[in-house]
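With one protein chain removed, the remaining protein chains of the complex are shown where they sit.
Then we have chain A:
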Amino acid sequence: MNCDRAFDLMTSADRQDDPELLRHLEHCPRCREMQETLSPALEWLSVGPQPEWSDLGLAPSETGPLLSAQAVRIAEAAARDLAARRALSLPAVYRRAISIAVVLMCGIALGMAGLDGNRGSSERPADLAGGSLSACLWTSENGRAQLPNSSAQAVVASCVVCHVPPTVK
């Protein structure tokens, strides 16, 4: 039993002594605390009057009841709301499933991109420096010849790509 189910039983007029609930309360300090907090109200509500109305022999007041047009409209609106609520609840399930799928796909895509990025940085460090550099200029003299733009910025960028850990930004 989880805490949500325990709350259901705790706030049920006739299930407050359910053995399953009592077992849960033995092991769950959070629910035990909640029950202690709520118990005065629960006790009052459980001893509240719940007469069988028909036994009371009560009759409607002399002025009523009259079925008003407004009451019928309320009933019709409630019927529509019920249908709308059902209609809304089903797409919500689908929407949630789609959201989860999109998040998962994004996660997978990002993960794969990360792997590719790491692989790429080790194999082609200078690509990220914005040129056709394919090797570290420090270790490869040939690379210098391939440098399309021998500006200081390009050289530094090629070094950074290779020698600064990827976690450092």
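Just so it is clear, a contact is a pair of C-beta atoms (placed from the backbone, for glycine too) under 8 Å apart; a residue touches a chain by one contact, two chains touch by 3 or more; residues count from 1.
Just so it is clear, contacts and distances are computed from a predicted model.
Look at the chain that isn't drawn here: its UniProt entry, checked against "ABC transporter ATP-binding protein", "RNA polymerase sigma factor", "Alpha-amylase" or "ABC-2 type transport system permease protein", names it "RNA polymerase sigma factor". Here one chain is not drawn; of A:Ala41, A:Ala97 or A:Met112, the residue touching it is A:Ala41.
For the options A:Leu22, A:Ala79 or A:Met112, the residue in contact with the chain missing from this view is A:Ala79.
Along chain A, the points of touch with the absent chain fall at residues 4, 7-8, 11, 13, 34, 37-42, 44-61, 63-68, 70-72, 74-76, 78-83, 85-86.
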